[in-house]
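Mind having a look at this structure? Questions to follow.
Of the protein chains in this complex, all but one are displayed in their positions.
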Amino acid sequence: MIQLLKIELYKIFKRPRTYISFGLITAITFLIQLAMLTDGKGFLGFVMQGINEQFDIQGHILNGYLVTYIILQSLLVQIPLLVALVAGDALAGEANLGTLRLLLTMPISRAKIVLMKFLSSFIYTVLLILWLALVALFLSLLLFGTGDMVNMKSDAFIMILKDDIMWRYFMAFAFAVLAMTTIASLSLFLSAFADNSIGPIMATMGVVVVLTILSNLEIPLFNIIRPYLFTTHMVGWKGFFDDPVPFAAIGRSALVMAFYTIGFLTATIVYFNKKDIKS
Amino acid sequence: MEKIIETQNLTKSFKDFKAVDNLSFAINKGDIYGFLGQNGAGKSTTMRMLLGLIFPDSGKILINGKEFSNKDRSLLKNIGAIIERPDMYGYLSGWDNLKIFATLRNKNIPNTRLYEVLELVGLKGREKDKVKAYSQGMKQRLGLAIALIHQPDILILDEPTNGLDPQGIADMRTLIISLNKDHNKTIIISSHLLYEIEQMATRMLIIHKGKKVVDGATIELLNPDETLVEVKIEPDKNWDTLFADSVWQQKLNHIDTQSAVLKMNPATTPELNNWLVKNGIRVLEIKSKHSLEDYFISLTNDTVTKN
Partner (left out) sequence: MPSSFKILSILFFIVLNSFVVAAKEASELFYTLRTKVLSVKDFTADVKMKIDINNMRIPLLKGTLYFKSPDKMRMERNGGLSILPKKNINLTLGNLIPTGNVMVIDVGYDTLAGKRVHIIKAVPEDELSNIVLTKIWIDETNLLAMRTETTTRNDGTVKMNLEFANYIKYALPDKVTIFLDVKDFKLPKGVTVDYNVNATPDTNAKTGKQKLQKGTIQISYLKYAINTGLGDELFAKGKEE
């Protein structure tokens, strides 16, 4: 098992494509940090318009914590693509390469192969989020310093004291790992059906985009299905920056996503176990 | 004879297309067993079923006398395979590719064994190159190295000479025969070319549209007495009556004004020639063609269904 996992990881990390994701995260993070360095005040002015009318907020608002939040807010939408890049490729990519048939003539059960593909995608996801944490959080703290954090929700202003923030980011990143693992399992599932990796990558993004729209449309009909869409729960990391932290809701969201993950994984194993390899 | 692989009424359909139809055959230990059939005849599907890549709708596969199913893939431990193109991880070196599959087979396979197979397939010295820089022949040989790494008793090679140049084909053929003779491998090989199978296979199976046409020892199927020998001559007035009452009479298959076709062992062609010359016939050409080849060509002229 360990050998198989090692091999899967070796295949992932020996490939230049894998590092594109890390590069992209770095680049986008830098760009946002640069934008915040040059025009952070303008951005803050816009976002905090409503509150600035009535309150005089003084101090180091544009600190590393806030910048990290801004980065996560814009970047966590793109990370599914980066996860799909690897997880969507896991089975379909090998089918396309032609190595899948050789791999599947090994005396290893297909369930095990799927499981290891999932685990390796998961490890990649964890590393991706860790990298994000490193460049987004630590670099932002280095560039912008620390301070109390303000969090603007559409209908609330939340302020969190400096010493009360770090654990929230740890939890948020852990939550992001779970959310992205769900994406990975979806991607892997789609990957089992395809003979080239573009399909599952695009399909993953399609599903995420459509469901995200459904999650955010304020139409009564969608209110009924909203709690059942995993995209509704993907932004659950933001819950850690609320006051009080809605632990029950976040826990529910985590459960929903864990449920989806296990569901996708099981479906992948069941389907792939019966699949005729014709590629 | 010990049956190493046996199939019983193997059947597989893809949607409306019946790829393999009630196919039964047995492969003995030590055979080079040739699958012969045109593209789409069901060779690949059959081989993939033997390897657990495609699952039969019905029928059984026995490997070493045990029924093979997806639930227990341990029977695959004794098989090495190349299926169609020898696709590898192009972004990795030959060595990495070999190492990966060696580890998947058995993590205890030592590096010395890796060098051994590289030597055997003639890739030693090129193992550090990335596979995407390999020629088709090198990839094919790396594929063979991967198939051999765990010292299996059975090799399943699906069209192993596809895409190779004539020298490559000859090398591969020599290698396959050597693996059978010197390393006691039972080899299953497929091809759509009769002459290729004919040169290697000890036994063969001809499939057409998923059905067995004929199987048996190559020697028997290609019995020399079944060879068709065609004689072309300058027009001669005695020609029609010449064969009557001769030893060649019963071998005569067909005759017209300037030619005749005899079913006979080509080894006796010189005697036939002498006899004709002695009877004053000016022979322009004598050529022989095996009946199986004739038969096979007639199959290939059928509408070809793509794989």
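A and B label the chains in the order they appear, each numbered from 1.
We take it that contacts are C-beta pairs under 8 Å (C-beta built on N, C-alpha and C of every residue); 3 or more make two chains touch, one makes a residue touch a chain.
Everything quoted here is computed from the prediction, not taken from an experiment.
Within the whole complex, touches from the chain that is not shown fall on A. Here the missing chain is touched by one residue of A:1, A:159, A:225 or A:262, and it is A:159. Touching the chain that is not shown, out of A:31, A:210 or A:249: A:249 (per the contact rule at the top).
Where chain A meets the missing chain, the touching residues are 41, 47, 49-62, 73, 147-148, 150, 152-162, 164, 216, 218, 220, 223, 226-227, 232-233, 235-239, 242-243, 249, 252-253.
FYI, only the chains that are shown with their structure count from here on.
Contact residues on chain B toward chain A in their complex (touch as defined above): 14, 48, 51-55, 70, 73-77, 79, 81, 83-85, 87-92, 96, 100-101, 103-105, 107, 143, 146.
The touching residues of chain A, counted against chain B in their complex, run 3-4, 7, 10-11, 14-16, 97-99, 101-110, 273-274, 276-278.
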